[in-house]
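Before any comments, here is the structure.
A single protein chain has been omitted; all remaining protein chains appear in their positions.
Just so it is clear, A, B and C label the chains in written order, and each chain counts residues from 1 on its own.
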Amino acid sequence: MPGDVLAITIKKLNLNRDWAISDKGLVDRAMTTDYAAKNKQDWSDTRWHLDLEKGMATLEKPSEAMKDFAVPVHPMLGCVGVAPGFGNAAMGSGDSGYFGGNMDFNQIAERTTLYLGVSQPGALLYVGDGHALQGDGELNGNALETSMDIDFSVEVLQKKSIDTPRAENADFLMAIALSGSLDSAFSRATSELATWLQNDYKLSSSDVAAVLGTSIQYSVSEVADRNVGVVATISTKALATLKPATPAK
Amino acid sequence: MPGDVLAITIKKLNLNRDWAISDKGLVDRAMTTDYAAKNKQDWSDTRWHLDLEKGMATLEKPSEAMKDFAVPVHPMLGCVGVAPGFGNAAMGSGDSGYFGGNMDFNQIAERTTLYLGVSQPGALLYVGDGHALQGDGELNGNALETSMDIDFSVEVLQKKSIDTPRAENADFLMAIALSGSLDSAFSRATSELATWLQNDYKLSSSDVAAVLGTSIQYSVSEVADRNVGVVATISTKALATLKPATPAK
Amino acid sequence: MPGDVLAITIKKLNLNRDWAISDKGLVDRAMTTDYAAKNKQDWSDTRWHLDLEKGMATLEKPSEAMKDFAVPVHPMLGCVGVAPGFGNAAMGSGDSGYFGGNMDFNQIAERTTLYLGVSQPGALLYVGDGHALQGDGELNGNALETSMDIDFSVEVLQKKSIDTPRAENADFLMAIALSGSLDSAFSRATSELATWLQNDYKLSSSDVAAVLGTSIQYSVSEVADRNVGVVATISTKALATLKPATPAK
Partner (left out) sequence: MPGDVLAITIKKLNLNRDWAISDKGLVDRAMTTDYAAKNKQDWSDTRWHLDLEKGMATLEKPSEAMKDFAVPVHPMLGCVGVAPGFGNAAMGSGDSGYFGGNMDFNQIAERTTLYLGVSQPGALLYVGDGHALQGDGELNGNALETSMDIDFSVEVLQKKSIDTPRAENADFLMAIALSGSLDSAFSRATSELATWLQNDYKLSSSDVAAVLGTSIQYSVSEVADRNVGVVATISTKALATLKPATPAK
C-alpha cells in the first residue's frame, strides 16, 4: 500500500543469449558543443557477441583498432520500478524517478536489494531492460541490451519512508537520485543518504557530516534518458563501528 | 612554455603531524532545500586525531554515537596547479580550472601522475592543501587538513595538448573537469577522455563510444568551491587490448 | 498527422468567476538553501478576490502589510498541449515538453498563436489550467487558478518542422523550451529561435548571431513543475528590416 516500501532482492541474473545490441554514438549530455561539432555521431546499431562461457563481450564487426577489445559481462537490470503516484497517468517504461523505473544503474545486479517507495495499491512492480554490461552513464543511449533469466524475491516493509530509491548489498549502501540535472540529483542523493544514516544509526546532523565528509563516494548512473542519476554510496565497512538504531527482530 | 604540458608525479606523501582540522557542516550543494530547512548546519571546526602508526583517523571529541568511528588515512594533495592564462590576473589558490589548482580530488595521491597544460612561461607550479583523507566531493568544505612531507618529480612534455587536467596511475586514466555545474563538468570530462583515447589509441569516434559506453566510470571530486569537479575514469585493464598510437621511445 | 504543426490562436480569454486559489510558499527551485533554512514555507492555500470590473486581483484575507496590494489580471492558459509521442504512454496533464502541455507561460494569452508539433494522429489537443494572472516562473507552485471562457481557433500547417513550442503575436516571436534544468532549456530555446530565423528569413549562421546578439530577450516561464521553461524572444520590430523567405500566398 502507499507508504510501504518494497525490498526487491536480485538473486540471479543469468544471460541466456549470445548476442546484444547497442549503439555507436555518445548521447548529447556526454559531449561539449566543441566535441559534438568535431565528431559527427553515428547512430546506427552495433552488435556484440557474448561469450557466456568466458563471460566476455566482443564487437561482432570491430574496426581494426578494436579487434581485440573485450569487456567482462556484468549482468544488470536497467528497469526496476513501481507505479508512480501521478494521478492515473500511465507513464512509459523509459522514465525514472522516486519510483525507480528506467534507472540504468549498473549496480542493480546480483545480490543487491533495491528499496522502492510504494505509491499505488498493489505497488505494480515491473522489471526488465536486461543489460549484459554497462559503463557508468549509459553513454551510448543503449547498453549491451540482451535477454536474461531473473530470479528475485520481494518483501514488503511497513512504516518505512524513503524519498528516492535505495539499494544495498554486502559492501555498500546506495541512495539513487533521479532528476533533471546532475546538480539537482547530486543534492538529492546526498540528502537521502544523510537522512538514511541519521535514522538508522541515530546520528546527529554533525555526525552524519563527519561520516559522509570522510567516506562518501559518488557515481553517475545514467545520463541517457530524461532524468539523469547520481548515486551516493557508503561502504558497510565505513559504518562498521556505528550502532544500528533498530536491531532486526 | 605555453603549449607544453607538465607531468607531475607524486612519489611520496608522508603525514608528519598527529592531528587534522575539519568542519562539522555539509556544503550547500550537498543539500536539498528541504534537508537544509530541517538540519541547521553547525559550521564550527572539528579536530581529528591521526594515528600515524595504524594509519587511522578518529574524532578528538566524538559524540556517543561516533565514539568508535575510525577511517583509514589516504594522504592526498588538494592543490596542484600552474598559473592560469587570464592576462596578468593573480588568482587566489582556492580556485580551480583547466590549470588544475584547488581540485580537491582524492586520487591526487601517491604513485599518480598529474598532467597540466602550461599557460605562462615557467609554468609557475604550486602544490599544497594536504589532506589526510577526503571523501568524494569534500562535503565539509574542508577535508582532514593537515601537514605532510612531499616527494614529487616534474617532467616537461612538449607538443602535447590537453583541455583539462589529466591524471594517470597504474590502474586508471582520469580526465578531471572543473566547471560551474556538474552537468557542464560532466560533458567536459567525458569529451576530454574521449579525445585522449582518440589520439593515444587512434580510435574513431565510434570506437571511442564503444570503449566508454562499456567501461567508463565517473566520480564527483569536489563540490565545495566555486568550480565543481567531475572525473571520467577508465581502467588500464579495459585498454589492455588496444594499441597505443605512439609507442614510447 | 505526425509531422504537421498545429497553430492554435487564442482569441478571447474571459474570466467568469470572482475568485482564484493560489499558494503561500515559494517552490524549491526559487530558494537557496540559506533562504530555505531561514524561511519556513507555509504551503496552505490562499484565496484571491478577482474584481472583474476593474480587472484587479486582491487577497481575500491580507496581512496588515498587504492590505492594499492589488495586481492587474492578465488571463492566460497554463496548459495547451498535444499528445506526445512516447509509445502509448498516457501522461498526466501536469507535464510539459516539445508537445507543449503544462507550460505555465504567461504570454499564452489573448491574440497569441501557439505552434505545436503533432506526434499522434489527430494531434489530441487539450487546453486548460486557466490563470487570472501569473508572475514569471509560477513561483507559488500555483498561479491564480480560476475559471474562464475560451475562444480559440486551430489551423493545421503542413511541411513545417519545429523542435519546441513556438508562439507569436503582433509584437514578438517566442521559442519556448522545456527541460530538466534552466541551462538546458536556455540552449534549446536559443537554438530553436536561431533555426526559426535561419529558415524563415534565409539568414546564415553569422547573420542570425548578429540578430540575436543585439536583440534577443529571455524570460523564465516556469520553475514549478518537473520541467522548467526558458523563452527566447525577439520583437517583430527588430525583424522589420529582414525579408521573410516565404511570402504568404
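Keep this in mind: contacts are C-beta pairs under 8 Å (C-beta built on N, C-alpha and C of every residue); 3 or more make two chains touch, one makes a residue touch a chain.
If you're wondering where the values come from, they're calculated on a predicted model, not measured in any experiment.
Student: Sort through C:M1, C:M66 or C:L124 and give me the one touching the missing partner chain.
Tutor: From the options C:M1, C:M66 or C:L124, the contact with the absent chain belongs to C:M66.
Student: One chain is left out of this view; which of C:N169, C:N199 or C:S219 touches it in the full complex?
Tutor: Answer from the full complex: C:S219 touches the omitted chain.
Student: Footprint of the hidden chain on chain C, which residues?
Tutor: 22-26, 29-32, 34-35, 39-42, 46, 57, 59, 63, 65-66, 68-71, 133-140, 143-144, 181-183, 186-188, 190-191, 194-195, 201-220, 223, 230, 238, 241-243
Student: Over the whole complex, note the residues of chain A touching the chain we left out.
Tutor: Interface residues of chain A facing the absent chain: 28, 31-34, 36-37, 40, 181, 183-184.
Student: Could you please point out the chain B residues that touch the chain left off the display?
Tutor: 86-92, 94, 179-181, 183-184, 226-228
Here, only the chains that are shown with their structure count from here on.
Student: Could you grab the centroid distance between chain A and chain B? Build each centroid from C-alpha atoms only and quote it in angstrom.
Tutor: Comparing mean C-alpha positions, chain B is 25 Å from chain A.
Student: Using mean CA coordinates as chain centres, what's the gap between chain A and chain C in Å?
Tutor: Chain centroid spacing, chain A to chain C, equals 34 Å.
Student: Give me the residues of chain C that touch two or more other chains.
Tutor: 181, 183-184
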